[in-house]
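The complex appears here without one of its protein chains, the remainder shown in place.
By letter and in written order, the chains are A and B; residue numbering begins at 1 in each of them.
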Amino acid sequence: MRRVGIGLLVALVLGAALIAATARTSATAGTSGAKADNITIWVGWSAAELKAFKGVVAEYDSKHPEVTVKVVGGINDDKITAAIRSGKVPDVVSSFTSANVGQYCNSGAWLDLKPFLSKDKIDVNMFPKTSQYYTQYKGKRCALPLLADVYGFYYNKKMFKAAGLTSPPKTMSQLSSYAKKLTKKNSDGSIKVAGYNPFLGFYAGNAPDLSAYAPLFAAKYVDGSGKSVLSKDPAWSKMLKWQKSLVDWYGYKKLQKFNAGAADEFSASHAFEIGKLAMMIDGEWRVAFIGREHPSLDYGTAPAPVDDAHPELYGAGYVNGTIIGIPKGVKHKDQAWALVKYLTTDSHALAIFSNGVRNVPTTKASLTSSDIKPDARFKTFLKIFTNSNSKTTPITAAGNAYGSLIQAFTVKWQAGHAGDLAKGLQKLDKQIDAQLKQAQAGGVP
Amino acid sequence: MASSAAATVQPLDRTRARRKAAWRRRRLVLLLMSPWLVGFSVFFGYPLVMSVYLSFTHYDLLSSPKWIGTANYRYLFTQDPQVGEAVKNTLWIIAVMVPLQVVFAFGVASMLVRARTGAGFFRTIFYLPALAPPVAATLAFVYILNPATGPVNILLKHLGIDGPLWFQSPGWSKPSLVMLGVWGVGNIMIIFLAAILDVPRHLYESAELDGAGPLQRLRWVTLPTISPVILFSVVIGVIAGLQYFTQAYVAANVASGQASQAGDQTVNNLGYPEASTLFYPVLLYQHGFRYFNMGYASAMSVLLLVVAFTITVLIIRNSRRWVHYAGAAK
Partner (left out) sequence: MGSLRRGGQVSTASVPVAAALTRRKPPASVRRRRFLLAVANHSLLIVAGIAFLAPFVFIALTALMTNGQALSEHLWPNPFRWQNFVDVFHQAPILRWALNTMIYACLATLGVLVSSVPVAYALSRIRWRGRNVAFGLVLIALMLPPVVSVVPLYVMWAKLGLVGGLGPLIIPNWFGDAFSIFLLRQFFMTIPEEYLDAARVDGCGELRILATVVLRLAKPAIAAVALFSFLYTFNDFFLPLLYTRENPSSWVLQIGLSEFRSLHQVQWNLTMAATLLVMAPVIIVFFLAQRVFVEGVTLTGVKG
């Protein structure tokens, strides 16, 4: 009996020790007093891109010997919100999903940065308008932009030459006809090379919430009062009809098979990079990936083609970005702010980091900084970023939950299961409004 | 006088001793039951009560719960565009997978009983898939049923058949999950095997003497005798169906092919494709742990509890008509 008792005790002690050891590796700042030496920053980058970021932080560290910054990569929004909810927060957080800034600001999860900005006399107009938009919600600014993502057009120059095409398409109808010309089929009818893959859900440029296409058709998600207008703005029907016509030309099932056989988007066997895809809409980071993985690929970049009825939109694109802020519950606010300020406003830091990950730097000054390594293909994206028609998706208190509802509709639409388009969009509008109301704890309309 | 005095002392002693023994027994029981008593209140009772409370609030864990009355339930029953699909999918999987699993397990067990050679070998083969962790099994099936490069469609192509899109098709995704479920019936099959072998042989012999053919023996001897086991499998299957999550989650995630470069949260794959694998627990997870709409998720869980309880009671009550207990066991 005693043997059992002791054994039990040992097991319990061991167990407790093991549980403690595997508990969340605490990301809290050092527990020493006000002049803390260690602060932690969470970012979403990993692998090579994380290395580039660490390089920028190392420069900061050398300039500020009183602070040591610990960098943790591979973070996503779930981790951030979980940390805030459990009270164990890092000092600085950054997220790829700018659409969530509404949630963060509205709930107070990220601190209001206005007092810091006014104390250091920083004018937010140093950031481009779009970046200003996706870092605040209803006037409450709880984040700053840290490098932006811009979506543009990639095309395989070798395939273009072989098909007798000289320049990238500028309108959607041109895109369709080029796509049909560039597509090659196998003997059994399956797709060998796709000219352009219109399938929503295939790779990032085909986001099923239609975010990449919205600026190209000047389509608005919401009206002035925040109500969803997908059924009222005719641009959406036009966009969806165009998209479906191209899907039907390829054949829905054939496209599915092509997608199933395509390699992962962030692998070195990316369909465009290995020549299985002739044209695509993708983010500016792809330039760096291709440079690393397939430097000999003969390709070009350009702004994405636009709606035939709005040729003046050419040059615009979808923009979103990484946002950075200070979570609630941080002890060392001043050190955290100092790091945030450096990362977001210092032109040199932004330029160096931009070189490393080939994302777009987010201050007007850094865009023209001499530190940026010149790259003709990357320059396209800098231009798209500053285009006045480039837009981002609306910021709501429910984050991008409306994107999920849109996605549910568009995937059905492209499969031909959605019935009447107008009616479907009307229903979708109602759902989005109801969901937003529910998320704001306003009950049901 | 002395004897009566002695006589009155003894009963008192005995009652006191008995009471002391009873008290000691109660203390012992308390000691033995204490872990479960704590566990039951903390991990069963408390969540139940708390779920009901939270279902009337709006709570995102970042600020304290805000009372909103029945708004969550109103949204749940009339407004949530995904709940209808989720409920239909869960009911579908219960209605299709449970009978298929039970019938298949029974069929295989019957064949094993009749096999003269290599029964042990076959038994192992049929049991092995049940041991595969659900995540691993789902991953394996998603790969095998890949419409373009999976072995199944390649084999079908050699036979001249254009294979369906399996996990990529809203019409085939649930049947694919059912195939995965039937692949793993090993546990139920073993139970059926033991139960069939337990059927007293004299019942078969007397049935044969009465002129019963094999089908009639099945209907009137085998099935009634193993009916408790059938009931057990059905109840287990239904409860599992009501909580069906892991396979659906993994299949949707993997089949949608979206690489989640740690950080990219712009795509919600739950239910891929076209909400065909969106089961009720998956939707609950989405609302509670992706959107952190915990009050609403609590309302969903209260509804699930009510439905689960009702269905279980209905099955058990209905079972009295066809389940035949041999007098022993229960």
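Throughout what follows, a residue touches a chain if its C-beta (ideal position, glycine included) is under 8 Å from a C-beta of that chain, and two chains touch if they have at least 3 such contacts.
Please read all numbers here as calculations on a predicted model, not as lab measurements.
One chain is not displayed; in the complete assembly it touches the shown chains A, B.
The chain not shown here is touched by just one of B:67, B:309 or B:325, and that residue is B:309. The residue touching the chain not shown here, chosen from B:108, B:165, B:275 or B:323, is B:108.
The missing chain, though absent from the display, is touched by one residue of A:82, A:126 or A:193; that residue is A:82. With the whole complex as reference, residues 25-26, 28-29, 31-33, 35-36, 38-40, 42-44, 46-48, 50-51, 54, 59, 61, 108, 111-117, 119-120, 122-129, 131-137, 139-141, 143-144, 149, 151, 154-155, 157, 183, 187-188, 190-192, 194-195, 197-199, 201, 204, 229, 232-233, 239, 242-243, 245-246, 249-250, 253-254, 259-262, 281, 284-285, 288-289, 294, 297-298, 301-302, 304-305, 308-309, 312, 329 of subunit B touch the missing chain. Within the entire complex, the positions of subunit A that touch the omitted partner chain are 1, 4, 8, 11, 15, 18-20, 22-25, 47, 74, 76, 78-79, 82-83, 85-88, 261, 263-264, 266-269.
To be clear about the criterion, only the chains that are shown with their structure count from here on.
Taken in their complex, subunit B has these residues touching subunit A: 58, 60-63, 66, 68-69, 71-72, 74-75, 78-79, 81-82, 146-149, 165, 168-170, 256-268, 271, 273-275, 289-293, 296.
On subunit A, the positions that touch subunit B within their shared complex are 44-46, 73-78, 81, 84-85, 95-97, 99-100, 107-109, 190, 201-202, 204, 207-209, 211, 253, 256-262, 264-267, 328, 398-401, 403-405, 407-408, 411-412, 415, 417, 427, 431, 434-435, 438-439, 441, 443-444.
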